[in-house]
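Here the complex is missing one protein chain, while the rest keep their positions.
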């Protein structure tokens, strides 16, 4: 166990799985960086440095730079996954899924089903996501609701370094296509990360704290903000549970319902766009299956239904913060059930 | 007023708007059909015959066949919409959005916002959707939750001929990009359709019937099935309201909440995949904003989280039918609120 | 390279099998027994057969919406195929896929594909597996003239060159993408477009199974030797409309009659075999009737087979789906 950044934890996961299994290969734009140049090799190690050092350790046959043609190389990852490899393919920003969704949605996700269970497609698609880096509308989306909507995909949204590592290892070993989304503002986050190899099952929520007054569900960068809110509320004597489901698909419905039932008051803090988003998805689950236990409306704390703006003053207003989460919890606490 | 098919109603809308406004053009694969052949021209009029006859009336400059390159011609529609035209572009099956999502999600939808309100992008993207035609996994999806999730898009899902006509006319006149989705099993549906030009505002639900026991919300082909269910239930003395919101974005939240509040029991019947889908979206809206009035859990009637299968025995089991809707209403009626 | 009598007979058999299969699929469709729609391969048999004759079982093909011919040529079981098309539990995909999603991994058939241009990236991936795992296999992407325009295909040509992949792009140019002619839709020239990527490219007469085979054989040799991709632009004929419900009024009756009369690859091959005294009419007739019987048995069995049980609706979405 030692302190590592989210980035380093991911890098370690890739190293360990590539060392353990020859079939694991890594594909993406600039994942080494410098091909064809007269300077240093592996100059980038990916746009965010996550794949740095893999080239030196595993060579260019297993660490493949690509032209800027996401459809072809994401599709190639899917085709390779059908035929014996276990590719980890990176698209730099999840926003770029627009140019290659077909290979994910209609190909990788559906092979096993369409072909009657005759094959597996063990690939991982890694991408950064999220707002807060002043990257504007085309480089800041969350988009996991899109993937969550598509049957056949698994979707992982880690919130801290040790989860990131364990979930990535599990994703690489998983025989289904996995979308693995890394919030760009988490890369420098430091945490305790075991040095050894470990896998965290997909579909198991992590409970960060238990409090009986209300539950806050959150993914990715929102988890820290939920914790922050919980700390503030604790000072006022309001004890909230904070639950990070970690994967949106499969979803740990059991833990979610358990906490919804136990606390009866629910806030879902999510960075994705609100319409047909994850906050709505979890809310609807609870409204159908834990209705009886609800003591208050289920509150969603999300950005508005707008693209992500560039200017700091706007982007700060866009993203839900701890204050908005705490406020929602307070509103749910105040709510008095009228007699029906 | 006369009886027309859903297909004919759409065709009439296109004719009327093209006649009224020179800037309206139509773009798509085989929307005439026969280019370069030695047989008849306008042989197809679109894969489903919706654009038939436009070529003869408005000529090849305004009715443009394309190569099979959705990214380029959907993007061309967006670019044309930025520069003075009002294109109606067709992708044959909405499933094909996978090869051209970027031009919709990151371009058309975001122009106005990214550019600080300096432009409009008045385009309509038409596509067929839906299961039931034994078209298997890659030609049967609903996918409107994906578009609904994306800020900047409007999304229309008509359920009958007269709505189809009025909503398409409104969509063409709308200055924002509109995704207009036509259920392939509705094309032959006949209904009374006014002959004149009329527009139905986006974001206004249609109330098919009012009953005080429960409300069923449904889109597209599910509307008929909800009506069927309501008829069955009426025989047992259960009176349900049936509401077709008609557009998923903008959403007529006012009418939805009004009916949820009035009946206190809600069933949402939707053909889209369940996770982060429209049923969840409406459920979450109600669970947050009409909680007080709820007398029972909000029930979602959707397909399972699977791709659409080919065999009739499987596809019939996939799609929600009137029996499942009626059963959900009965379950919600039986539900007794426990004291909280 | 000279083909042996046995090889020629086998090629003829496979072409005939495809033709007969499609004839029966069409009949089943017209009788209302095919739940979905199908895209018939009739007229293009020499392409699938010439291409697949040059491949081993361990080589890969990635197919299209018009995939029956490719599947049969690569060795898929016709009984499973027809059952699949009829939507039966005995089908190749247990009824989940239908005509457009037939796949058989045991014979290297990685799947038909309902998305035009969906296949070439996948074929690059299969070639990447072969290269990385040093299996010596090659991979083939079948695409139509219409699919050739898709950005995915263009990207795949580039990627195949950049990664020097053992992949062969087989462009089956039947002159039409649905009701739109290639003359309208394909700007420039397919061979020149491939050569623009620095790719080895060759135009081939798709009415001659031996021409297709020979060009393919060389492309496979080139790829196995580690030299990278080839594109074959193979001209061919689509006898039916785009799909079984297409009345095909955009081509004149004269054109269609001429096609059947003068540009039928199966008829040509038969004539060549007989006139070259390579095989006798009797031998070919015998092959024909064996095939007719085989397909008939398959059709009858498929009709009698059960539809998949509704309980299987939710299986095989994920490996560990519950």
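We call the chains A, B and C, going by the order they appear; numbering starts again at 1 in every chain.
FYI, a residue touches a chain if its C-beta (ideal position, glycine included) is under 8 Å from a C-beta of that chain, and two chains touch if they have at least 3 such contacts.
Quantities reported herein were computed from a predicted structural model and do not represent experimental measurements.
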Please provide the labels of all shown chains that the missing chain touches.
A, B, C
Who touches the missing chain here, C:126, C:179, C:194 or C:287?
C:194
From C:61, C:81, C:185 or C:299, residue that would touch the chain that is not displayed:
C:185
Write down which of A:98, A:211, A:264 or A:320 is the residue touching the left-out chain.
A:98
Residue touching the undisplayed chain, where the options are C:154, C:220 or C:234:
C:154
Residue ranges of chain C at the interface with the undisplayed chain
149-155, 157-158, 161-162, 184-189, 192-199
Applying the definition given at the start, please give the residues of chain B touching the unseen chain.
23, 25, 61-62, 64, 66-67, 69, 71-85, 87, 102-103, 106-107, 111-120, 151-152, 154, 174-176, 250
By the contact definition given up top, give the residues of chain A that touch the hidden chain.
29-30, 33-41, 43-44, 47, 65-69, 71-72, 95-96, 98-99, 133-139, 304-307, 309-314, 316-318
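Heads up, the rule we're going with is that only the chains that are shown with their structure count from here on.
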As a test of understanding: of all chains, whose mean C-alpha position lies farthest from that of chain A?
C
Between chain A and chain C, centroid-to-centroid distance (C-alpha), Å
40
Please tell me the distance, in whole Å, between the geometric centres of chain A and chain B computed from their C-alpha atoms.
30
Between chain B and chain C, what is the gap in Å from one C-alpha centre to the other?
36
Residues of chain C that touch two or more other chains: which are they?
91, 93, 95-97, 101, 113-115, 151-152, 317
Please output the residue numbers of chain A that touch at least 2 other chains, ranges allowed.
71, 102-103, 106, 113-114, 151-152
